[in-house]
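Take a look at the following structure, please.
Of the protein chains in this complex, all but one are displayed in their positions.
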Amino acid sequence: MSERIGVYVCHCGTNIAGVVNVAEVSQWAGEKLAESGVVVSRDYKFMCSSLGQELIQKDIKEMGLTRVVVAACSPHLHEATFRNACKGAGLNPYLCELVSIREQDSWVHTDKVAATEKAKAIISGGVARVTYHEPLEPLHVPIHPDTLVVGGGIAGIQAALEIADAGFHVYLVEREPSIGGHMAQFDKTFPTLDCSACILTPKMVQVGNHPNITLLTWSEVTKVDGYVGNFEVTIKKRARFINEDLCTGCGICQEKCPKKVIDDVFEAGLDTRKVVYTPFPQAVPNYPVLDAPNCTFFLKGTCKACEKFCPTGAIDFNQKDEDITVQVGNIILATGFDLFDARRIPQYGYGRLANVYTSLEFERLCNASGPTGGNIVLRDGKTAPKSVGIVHCVGSRDQNYNPYCSAICCMQSLKFAHLVHERTGAEVYNFYIDIRTPSKGYEEFYQRLLEEGTHFVRGKVAEVTDAARQSGEDGKLIIQVEDTLIGKQRRIPVDMVILSAGLEARHDAKEVGKLFGIACSADSWYIERHPKLDPVATMTEGIFIAGCAQGPKDIPASVVQGAAASARVMGKIQQKEVSLEPVRATVDQDRCSGCRICNNLCPFSAILFHEDTMVSEVNPALCQGCGTCVAACPAGAISGTGFSDEQILAQIEGLLLLNVKHLELVPG
Amino acid sequence: MKPYAYFPGCSLESLAKSYHLSAIEVAQELGVELKEIEDWNCCGATAYFPVDELLAYTLVARNLAIAEKEGFLDFVAPCSGCYKNAYFTNAYLQKDQDLAEHINYALEADNLHFEGTMRVRHLIEVFIDDVGLDEIEKKVSHPLKGLRVAPYYGCQLVRPRKDDEDVENPQFFEGLLSAIGAEPVEYASKTRCCGGSLIITNRKAALDMVHKLLKDAAYSHTDVIATTCPMCNVNLEVYQNQVNQEFGTNFSIPVMYFTQIMGMALGIQPGRLGIGKELVYGATLRNM
Amino acid sequence: MTAELSFSKEINNLMYASHGKPIKDCLQCGVCSGTCPAVEFMDHSPRELIGMIGADLKGDVLASNTFWSCASCFHCTVRCPAGIDIADMMYALKRYSIWKGQYQEGLIGPDFSEGFVKMIVNSGRSFEPILAVTYLPKFSARDLIQEAITATGLVLKGQMPLLPKKIKRLKNFQQMVRRIIPIGGTS
Partner (left out) sequence: MTETFEPVIIGFTCNWCSYRAADMAGTARMKYPPNIRLIRLMCSGRLDPTFVLKAFASGADAVLITGCHPGDCHYVEQNYKALRRFQLLKRVLTQMGIEPQRLKLVWASAAEGAKLAEAITEHTEEIRALGPLNWPTGPNGFEQNKPEEMVVQEVTA
């Protein structure tokens, strides 16, 4: 064996040495693994300390080591440390292998003998593997300074503004006619109860006027090519039938349009809007959208009232959808959430019993700019409720619907309770399983509600019915529930029921995820790179997530994530270029039979097929290094850098070295 | 249409004769061939699982195995209880090999073997899914104009949940009733329990449940309650008087099997539908 | 492998073919109790009973009439947010208490179930009049009269046959039953 390998066994204080006989291990490696190329084997108290690193560097220089195996903690902790140490001594960092005898050995086993034997096996595996390592260089890719933000809710707005203010250009794409997202629909925000619009609209205006922001509303991303630093994104700008250069946003068209339709989006179905409309007065941009499928002119060929009255001739019935292509270096997905459809729980009567409302409907109902001007009244439009029941966990924490907690419902329900109490003086009942208020000022808000005399009934509501069984129930909605704290069945008659519906991932989250090449959890929330230490990055370099797209969260948390994602993006932009781990697949052109089996296996479409030469090739910048194609190639033509067949097979043999010997000894 | 393996169940031989009669008549009218399987045994009802689960499965498996042996594809039960037991036993045995082994060991004693090839259906499913509402509508000769019928699903027809069916507010029964020209009644407790065998083991509780049901039905102006299960029918009809005594009410809501009501719409002569054997007989019906 | 199985474990094991989640997943939300049509007639609500099982209060659980008041309507099962098959748990408890011969005095449920089983084992079919013998003795005088009235009413209306039916291959059938009982372990 031509390689000269150094083995370094770490005590990690007593973390390892307490269970594994480190000295014995290192001596064993020095003797028994000599035939595999080990020329030196040492143990040391703390290998990661500067002294420990110098020990390795000294040997590299003086003994001309060509490979290094460190047996210590998990590579996820100190791989970088030891690789840099080797680099410092002139050895290619990728010729160093860190094997874990702490997390995988000393910390999980008690039998010292067995643990020591296992440590030997692990090291012999590392030695066998490292022999086949090859010197590698990290890949360097330039970063385009522009950024794409998808979704104009509060998270997207925050992210866009942070980046734009830092002097970089941002494309902000929003599906709806205006930015603002769900927050624009709310009346008050918990726990401070400040007016949602008052704090949101200034930010929306900033976005609208910002020189560094290109705002594309009524638009959707249809195609994403390229890779970190160099994405090419195609955006479909749907026809608005309004000439944006001419439109002054005066609103006359909206006023004159003779046709009304139910507004299912912004007013949550509680009110109507015109066919030419801006969803709400403070909309950004303030020029309207013409909803063609409902437009009398498009349906019957006559009307054109809007066109007649438009003072600037901005109406353009011939406008077509257009595709815009932009180059960006990074992408932030802030696509938000959908509200759980309360119809899926028939026993709660939504859609069947008039005075059962969803949370979003109620937000509009108590919103000063909403259909009732903020008067909390029943569907008849005049009667104020004398009693209101608020049902928590609707569609959340329920195996039949969504198993997760939607995080915002408790506080939202408390807010509703307060508003009802404040504006109508009605008796309010909250039906909860657990009250969760784990954030600054939240528990205090709960206290406040208790003081206001809101009734709290601990029990999941069984059903809401209008079938009166006892006196006092006629004409009421009866909430059937077990009050679990007193162990009694209760039927509570109320005038209005509010269902605190949970949050769900966007109905098209999976497709969108595929479009951008990022993964969804089973619940269709986008998966972050690390739940704690890398919460806004994804497994795809250059693509970040913020807000409810990543999971249910409230406004403060969404803003934080928007800012965090923008910080990550600006960090990347400042680097001017990214260096990528060289864990990549490469195709040996001569051995490739052109069978194309690998082509469809790659989720990142990193493998392209050359029709002319009839061979496949891997684009190193697109490849994420999962190695699936390597495993699948029937010709063995694809090799995975850093995880090659030779390396793995050698490691297997190495790991079993001891064992094989053992088999030889024991007959049978 | 292929013939169906017909499993009447014990009640249809005694308490629910009229269900048996009307089911056969209506099926014939709609060209559905129901072939009673040979030498079937009791399905175990709800009283059986409390004693021995395996034995309960065996009882049901025997009937399924007989139907399999006779080469049927669909196993049809008019009784919701039988249906539920058959459906889930079939499903469990298909999933659980060990369980199936136990059971098959027992079945050998009767030279039978459970394969799991049956599709278990309730009679109403067969009419709605296989015959189809349009077909039924075509065959209606006496549409039940203005007759307010309360569809009573009860429990075992829709519960426990199979796949993703709506177990809280199903609609298929309403569809069937509209198809025969009747007016389906919207009422609160169409999937609420009738008390089942509690009528025997816990009379007070059962009567209370029946009372609530009748109350809800009456509240929504019901001419007749349509049932899909002998147990429900007996509880709602036969014990109506006891409810009246118990709660000082005076309900007299006729209760009929959905097949009897279908039969009337299809112009089958009432006698042949077992009509006239009810204890409660509503004015509306008499005038029909 | 432990010698003594806890009561809650025993019940879990008894839910043989139940495809629901284990009882310990219970959130104590009470949706089962709120849904149960018979809950007013139970000395402990289903939720309480689940809690008691979790706390291994074997005696109190077996003394309860809750599971004997269950009509097996499965409404709780389909609504349980924890995916527990509560109705099936009630069956499990019935089996357990019959096997242990421990249940509240004066209940009709146990006798009824066993009577039902015996009858089917004897005839292969169930038949109301014979069945009555097993449970009528426990009826109050008032109920008895009621029952008589209803019954005669039924007979007059020709809804109640007077002779029981038996299946043809009764021998095989009983043979079959005998093959299972040792596995199930009924008395």
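Details
In this document, chain identifiers A, B and C correspond to the written order of the chains, with residue numbering beginning at 1 in each.
Criterion: contacts are C-beta pairs under 8 Å (C-beta built on N, C-alpha and C of every residue); 3 or more make two chains touch, one makes a residue touch a chain.
Note that this is a predicted model, so its numbers are computed, not measured.
In the whole complex the chain that is left out makes contact with A. The missing chain, though absent from the display, is touched by one residue of A:G229, A:G459 or A:G627; that residue is A:G627. When the omitted chain is restored, the residue from A:G6, A:G517, A:G542 or A:G562 that touches it is A:G517. Residues 74-76, 100, 102-105, 107-111, 114-115, 117-118, 121-122, 125, 514, 517-522, 527, 530-531, 539, 583, 601, 603-604, 624-628, 630-632, 640, 643, 645, 648-649, 651-653, 655-656, 659-660, 663, 666, 668 of subunit A touch the missing chain (whole complex, contact as defined above).
Convention: only the chains that are shown with their structure count from here on.
Averaged C-alpha coordinates put the centre of subunit B at 21 Å from the centre of subunit C. Between the Cα centres of subunit A and subunit B there is a gap of 49 Å. Among all residues of subunit A, those that touch two or more other chains are 347.
Residue positions 168, 212 of subunit B are each in touch with at least two other chains.
Residues 345-347, 352, 465-469 of subunit A touch subunit B in their complex. Note for the complex: subunit C touches subunit B at residues 16-17, 19, 37-38, 40-41, 68-69, 71-75, 77-78, 85, 87, 91, 94-95, 98, 107-110, 112-114, 116-117, 120, 124-128, 135, 139, 143, 146, 150, 153-154, 157-161, 165, 167-169, 172-173, 175-181, 183-186.
Against subunit C, the residues of subunit A that register as touching in their complex are 347, 393, 397-400, 433, 458-463, 480-484, 487, 489.
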